[in-house]
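The complex is shown incomplete by one protein chain, all other protein chains being positioned as in the whole.
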Amino acid sequence: MIRAAIALLLTLCALPALAQDSMPPAPFAYNQLDDPRLEAEATALMHTLRCLKCQSQSIADSDAPMAGDMRHQVRSRILAGESPDEIRRWLIARYGDYVSYEPEVSATTWPLFAGPLLLLLVVAGVLLRRLGKRRNDGGEAA
Amino acid sequence: MIAEIGLAALWLAAALAVLQMVSGAFALRAAEGEVNPLAIYARPAAVVQAVLAVLAFIMLLWAFAITDLSIKLVASNSHSMKPMLFKLTGTWGNHEGSMLLWVGVLALSGGLLAGFEKRLPARTMGATLAVQGFVALGFYAFLLLSSNPFERLPVPAAEGTGLNPLLQDIGLAIHPPTLYAGYVGLSVAFSLAMGALLTNQVNPSFARVLRPWVLGAWVLLTFGITAGSYWAYYELGWGGWWFWDPVENASLMPWLAATALMHSVSVLAARDALRTWTIMLGVLAFSMSMLGTFLVRSGVLTSVHAFAVDPERGAFILGLLLLYIGGAFTIFALRAGAVSEGKRFAVTSREGALVFNNVMLSAILAIVLLGTLYPLLTEAFDVRVSVGPPYFNPAGAIFAVPMFLVMAVGPLLRWKEDKPKRLQFELMLIAALVIGTIALVSFFGQFPLLPLLGLGLAAALAVAAFLPLKGRKLSRVPVATWGMVLAHFGVAVSLFGMACEGAFSQERLAAVAPGGTEQVGDFSFTLESVTPVAGPNWTAIEARLAISKDGGEPVILAPQARNFWSPPMATSESALLTRWDGQLYAVVGNQAEDGRWQIRVWWKPFVTFIWYGGLLIALGGILAIAGRVKVDVKRRVASAKGAERRADIEALGAAAPVPAE
Partner (left out) sequence: MRSRLFLWVPLALFAFFAGVAGYMLTQEKDEFVESAMIGQPLPDFALAPAYGGLPGTSKADFTGGKPRLLNIWASWCLPCIAEAPQLEALKAQGVEIVGIAIRDRPEAVAGFLARHGNPYARIGSDPISEVQLAVGSSGVPETFVIDAQGVIRYQHIGDIRPEHVPVLLAELEKAR
């Protein structure tokens, strides 16, 4: 059902069959950049940007027209010499953190990074307690 | 009539769940060694309940098969023109039907537990069945009070509205039922854990009873996730196989918990250690499957407004979650202190390695949980964030990399205590494989760090998986050990597939005129023609792509862009060329104004290994179950023979004195 849910969700993106424009996609929506290095940069970036119309997909995985237009923005800006970071910041300035799947450390996202760090400490603590003590005890017992 | 029989069966089953719960609870009031007269109803109640719940599900299946449009659920989810297979699979392609399937499997496994499990002490069994009945009762109430699948329409519909075309796929026939069965298997593990905790019976014999349920649930979850991943891969049309979507994470979290539980149960069974930890994981694993159900059906997370975006249902499931999980954690906090710690062991021992990896798995689980729920938390403060692959991949890898390394070594260690010196050769071999592979691959080009690490670890794990067999007579290796070897090897295979997909995939997006040729990797593809085709409930345009590798004999691939008419929706049907060393993935898109067609083609080397690995892991689990059951049966036969002999001797002994009197 998990997957089914995603599928239903995709329907929500694909559904506006009634309200769909007939315009051709933007030039770089479905076309790659000629330079493989730039294209690789663009692809990596696109996989980390959220399609705003479909809520749970990256723009690299969506047929929604707006995702196509966003891909065009990414590729044409990369081609114009902007760095992926600049493009990400440009989008975040317009849509907030929501548009980026790559959370950056900020006032709202620090627990995401503190979490794993805290976890590392707890894990180390648990391991030392469970294993370290055992060695001594085990040694005595043996 | 069909709907009424189904509904009546459900109500009866609910009543029996009450009986099972109450009667099971009475077992707790019996003195040691005695049977409370009121406790004898729990087992039969569970068995009959299983029959009734399965009957209810069969009734719904039947209603879907004959497209009974007087039933609301059928009318809103099916269509008389649908192929029979998809009529049937449509039964669980919706909220109510899938909950009924869930409840059916729950009752069935409760019935199997009650019918066949004879090893547990009566008090523990009673408590287990009481908990199982309590859990089942909640879900019956959920079905009957807020999601009745058998609701009639006042006037039968003239025609059904159909099923989402993406769900009209063989993937839907396999994937959800296996996942559900897995979730539900974890509910049995939960009941057993609670039963053992309540009666203070957390010991190796309890672990041996628990193990097949955990293994079974884990095999089903593994299989379900593998099938789901492959289905999303070929059905969604962009070649992705895992998206870290909340709904996917909802299925991954129980799997992670079950994996940890399975290993800790083994330690408990073999060495009587990790008692509290095993109980904790038993509760956690079921919590995760309940949490998944909540996330998918309540609509609280942005991406999962798929099923019932119905706050009332969400509140109901949250209530059940509070009752079961809150209750279980409370009992855990109150009672777990009374469970003694169990046997001790050294750091460098099999147990040590298993504990380490248990903790690592739990840490990965915590990361997935945090990343999945974090957007929900910030939304409570009106801040919206997205957490995706760039977070999950590195954060997960921090714990996964050491876990894989320990996984390579762990099975080689002896129980209780071992000297690393003994394994010098193996350790050197594993280190050499990791470093050697990474160095070799880096020599050929620049690749991202994570896939590179993945390749190195996969190579080491693949070899290390078979090292436990070294120096042993293969014909005498227990079946369960083969299961472990196979499952660990499967992890290596899967990891290899993921790393290759991540590092070496090639993509070609192009607008191609009929007759035009493009190149992706070593393959060239020519668009031969684009023609309209029609299916039972869809029309499509089909592209014929002639694919040839290095100018060799061409193979035809025919991806389609389909338009379904009930409900109206467009999907892309990808076409796959599977070779031993990877898959070519082709999709046809729209036609541009100049008459060219959008074609997307990927060459994904060894991508299939991801799912082969998943299947190997599941197969390993099946072997482990088979091995354990074989040993158990042998033991039972032996002890039955022993008992018979004792009885004979006693009979002789008792008979002998008679004449002497």
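A and B label the chains in the order they appear, each numbered from 1.
Please note the rule applied: a contact is a pair of C-beta atoms (placed from the backbone, for glycine too) under 8 Å apart; a residue touches a chain by one contact, two chains touch by 3 or more.
Model, not experiment: these values are computed from the prediction.
Considering the whole complex, the residue from B:330, B:442 or B:529 that touches the absent chain is B:330. Listed residues B:119, B:384 or B:544: the one in touch with the omitted chain is B:384. Listed for chain B, the residues touching the missing chain in the whole complex are 280, 283-284, 287, 294, 298-300, 302, 305, 309, 311, 314-315, 318, 321-322, 325-326, 329-330, 332-333, 336-337, 373, 376-377, 379-380, 384. Residue-level contact of chain A with the missing chain is found at 18-23, 26-27, 52-53, 55, 65-66, 69-70, 72-73, 91-96, 98-99.
We take it that only the chains that are shown with their structure count from here on.
Between chain A and chain B, the centres computed from C-alpha atoms are 25 Å apart. Chain A meets chain B in the complex at residues 1-12, 14-15, 17-18, 24-25, 30-32, 43, 47-48, 50, 55-58, 60-63, 96-103, 108-109, 111-112, 115-116, 119-120, 123, 126-127, 130-132, 134-135, 137-139, 141-142. Taken in their complex, chain B has these residues touching chain A: 92-93, 98, 164, 166-167, 171-172, 175-176, 179-180, 228, 231-232, 235-238, 240, 243, 245-248, 250-251, 292, 296, 302-307, 344-347, 352, 355-356, 359-360, 363, 366-367, 370-371, 374, 378, 381, 383-391, 395, 398-399, 416-417, 507-511, 568-572, 589-590, 592-593, 598, 600.
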